[in-house]
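Have a look at this one before I ask anything.
Only one protein chain is missing; all other protein chains are in place.
Note that the chains are named A, B and C in the order they appear, and that numbering of residues resets to 1 at the start of each chain.
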Amino acid sequence: MKRRGLRPFVLRRLWQVVPVLFGIAALNFLILQLAPGDVVDVLAGEAGAATPEYMAQLRAAFGLDRPLPVQFLHYLGNLATLDLGFSFRLNMPVLGLIMTRLPATLLLMTSALAIAVVAGSLLGVLAATRVGSWADTALSWFVLLTYAVPTFWLGLMAIVLFSAGLGWLPSGGMYTVGAGHGALAMIGDVALHLILPAVTLSTFYMAVYARLVRSSMLELYGADFIRTARAKGAGEWRITLVHAFRNALLPMVTMLAYQSASLLSGAVLVETVFSWPGLGRLAYEAIRTRDLNLLLGILFFSSVVVVLVNLLVDLLYVLIDPRVDPAGRRA
Amino acid sequence: MSAPLLELRGLVKHFPAGAGTVRAVDDVSLHVAPGETLGLVGESGCGKSTIARLVMRIYQPSAGSILFDGAELARADRARMQMVFQDPFASLNPRETIGRILEQPLLVHRRGDAAERRDRVAALLQRVGLRPELAQRYPHELSGGQRQRVGIARALILHPAMIVCDEAVSALDVSVRAQVLNLLLELREELGLTALFISHDLAVVRHMSDRVAVMYLGQLVEQADRDSLWHAPRHPYTRALIAAAPRLDPSAARTPRALLQGDLPSPIDPPPGCRFHPRCPLAQPRCRQEAPALRQVGAAQVACHFA
Amino acid sequence: MALLDIRGLQTWFDTRAGTVKAVNGVNLSIQPGETLALVGESGSGKSVTAYSVLRLIEAAGGRIAGGEVLFKGTDLLKLDAAGIRAVRGNRIAMIFQEPLSALNPVQSIGTQIVEALRLHRDIGLRAARERAVELLELVRMPSPRERAEEFPHRLSGGMRQRAMIAIALACEPELLIADEPTTALDVTTQAQILALLRELQQRLGMAMLLITHDLGVVAEIADRVAVMYAGRVVEEGAVGALFDRPAHPYTRGLLDAVRIEALPPGSRLPEIPGIVPSLLDLPPGCAFAPRCGRASAICQAELPALRAIGVGRRHACCHPHLEPVPA
Partner (left out) sequence: MSASAQPGLLWRLSVNRSAAGGAVLLALILALAIIGPLLWPGDPWEMAAPPMLWPGEDMANPLGTDVMGRDLAAGLVSGARVSLMIGLVSTLIAAGIGTLFGALGGFYGGSVDAVLMRVTELFQTVPSFVLAVVLVAVFRPSVATAVLAIGIVSWPATARLVRAQFLLLREREFVLAGETIGMGTPRLILTQILPNALPPVIAMSTLTIAHAIQTEAALSFLGLGDPNVMSWGTIIGGGREQLAEAWYVCGLPGIAVVVTVLAFNLLGEGLNDALNPHLQRR
């Protein structure tokens, strides 16, 4: 495969990230401005967690007496240096808090995504090769139901069944307190804790991918080049895997980009339900304590994560679809 | 010769496309006299449809000007120039009845009251060979040929002075094509229309036109009255076009003939000099450097150094 | 013995509105090395007939309801899945109208030729790649070794169709079915591809079934021609004889409608009135009768059978034209 100009593509794509980040920052600033009370009230939390002296100092530092554009520039400067402020409730810099929680969230997201992609593709291919069979009908019901079930409620019911009822899996957290001697035991322990939240989070996306793969496979079965493969004398399995599924991967990767944001949203709820110590759980704690600065920091940071994930997905797309010219637009 | 009804002067239309620019129409000058039909022929990507859309003011020219009846096109009454589109399936709004589709131009130009409009629609349907009851139908209930008749009726309902037909019969089956061409011939005669008739099919263009202009990659290569062009083509591309058209006489069809080599280059990055030179049997080094201007040779205007 | 003998073929589509009898009793035969053109307008059943030969019509929602397709005496309709696969792309190959969509967008041209080879031949990957380049050379692809690495979207329309032909010729088939191979191409490219097909067919000695709506293409390349209307063959014969003396009024009408060059410019064109009938409810008699100037009561009542009028000439008409076309 000849891939020209991959490096310039990456560089250009990185450059395109800048206005998006600027937009996200502007959005955060806008929310701060529109919020009731002044910026410092919002940032420091209302319940008087910060001392009045500190609040005054903060007001001066923010230059609230200065015109809005200056305040905005100031705000941008803070974000650019990754200064997301300070959480008075937890008595830690926001960035530090986020960084300690980020790995757990990434672990949860990638496991959920892996389950969703693999199981979704399998189900989708299965249904597409047996259109109208009981398996296909069952899948369509599964999809319909999964679309309707709120993820957080699914998690609660999973706890009822698998933890409270059957006692098979832990109901929450990431580690068993006091357990865990040795690396292997610890990995096993985390994996055990991971099963319920990851599967819960993956269910919706599994349904999405199954449906997407099924419909793109069916569409591809009618495509001219599949007809060509048949006319060559290729067998049905070869047609399904080499020709149809390979092409059905393309819309799936596109979908992946759109869903990275939604996956993070889902993680917030799932982490809350399973007390998974990630960003979502942190957000829940911030809501409980009305720690708005922390909440805004999480919003900004999770948006940045989405931007980076989309960058990776774009790169993946260029690698699997030869029609995308890294130097320009889609041919 | 009388003053032209339509005149294109140094018309240019470029479209930005990713990394480059599509030079869809590059410095084309043409004119159509009142009552005359000018045929415009060329392969896909030669810019003929872009010219139709420029003339219909769907696109704005990048440079050059279009004059209608001696004045800037932008100031002309849109009702005086109408268009018949290519695809009879796509050119009618699927959510409007045939009657409504035909009434729209009258509504837009505030012509007549409801009863007058209805009568005009019914009369015109009849004139293009359709039953007036069809006014209540939706486009998907009609055949391709019937739809194209509706498209023609829509173009005529405002009594235009000129119509532009862009590949008006190329989507139709052979047996229906003749019906639609005959209808166009009759109506043109009857209404004294001026026409710009665009097609990739030289035989059809010749049949329908008084004069024919041949385009290649956004430029005019030859322009002549239909008989000189058909019987004594000057430009090597025109000759190739005529040679490439399949013969209906099986014995003549088997005789070997000079075919063009290579493929149509992209209009994004057209060859320098004469745009035809990479495929031209007559090409000389000069053709690579110097773009030939359109010049008078006998009865024709030709853009070739060696015509 | 005929290479391919289609007998009483019926291919139907079951739709919600009823059964569409797209092909309704077609008889055709092709001799080794011969080119037969199957001509008709959209909806005449010409493509469905072609797709029925390799049983590709089933994947398109059609159903072969009756008849036989004998290839060297074997009924292709009776073969099991493995049996028909062994014929497809090997002994009978096919090319299509839209070369861009007929090629897999994510595989290089070379890979797609190699696949065709390795499905039917016991050949190593390296040897297959070499052979692919040779095939591209055979179809006169410019710089074939480089093109083999290219993906379809980077080639021009003409080159794509050449690549399609290379795939089809990979296993040196005895019969090539070409479904409107030049319709999607520009006039000048069209002429190149037709010349190439004619040359290859002569060089390799294969037979060809050419599906087209364009009588000009027929005149260029076919030995014999069969005209279809509403799911049936209405006339058949050698190209010269049929073009000179079309017997069926529909054939004559079609020829008249395209002989536009022979008429004085601006004159009225001969036309066939009316529209193609719906395949859902065909008239009981001759399907062309409602549009036919020569139709009589018998045409409306009775379906005319194909009858022979001389060697290899057949027509299905009660009131055939017997005089030649006026020059």
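Going forward, a residue touches a chain if its C-beta (ideal position, glycine included) is under 8 Å from a C-beta of that chain, and two chains touch if they have at least 3 such contacts.
As the structure is a computational prediction, the values presented were derived from the model and not from experiment.
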| item | value |
| --- | --- |
| Contact set of the excluded chain (shown chains only) | A, B |
| Absent-chain contact - pick from A:L194, A:I226 or A:A283 | A:A283 |
| From A:L11, A:V160, A:L241 or A:L312, residue that would touch the chain that is not displayed | A:V160 |
| For chain A, the residues touching the chain missing from this view | 19-20, 23-24, 27, 31, 34-36, 42, 144-145, 147-153, 156-157, 159-160, 164, 258, 261-262, 264-266, 268-269, 272, 283-284, 286-288, 290, 292, 295-296, 298-299, 302-303, 306-307, 310 |
| Touch residues of chain B, complete complex, unshown partner | 53, 56-58, 78-79, 81-83, 85-87, 89-96, 104-105, 108-109, 138, 140, 151, 154, 158 |
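We take it that only the chains that are shown with their structure count from here on.
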| item | value |
| --- | --- |
| Chain centre separation (chain B, chain C; CA means) in Å | 31 |
| Gap in Å, rounded to a whole number, between the CA centres of chain B and chain A | 53 |
| Junction residues of chain C, two or more chains touched | none |
| For chain A, residues contacting two or more additional chains | none |
| Touching residues on chain C, where the partner in the complex is chain B | 41-42, 156-159, 186-192, 194-195, 213-217, 219-220, 239-240, 243, 253-255, 257-261, 263, 265-266, 268-273, 275-276 |
| Partner chain C, residues of chain B touching it in the complex | 43-44, 143, 145-146, 173-179, 181-182, 185, 200, 202-204, 206-209, 226-227, 240-241, 243-251, 253-254, 259-261, 263-264 |
| Touching residues (chain side chain A, partner chain C) in the complex | 1-2, 221-236, 242-243, 246-247, 250, 320-323, 331 |
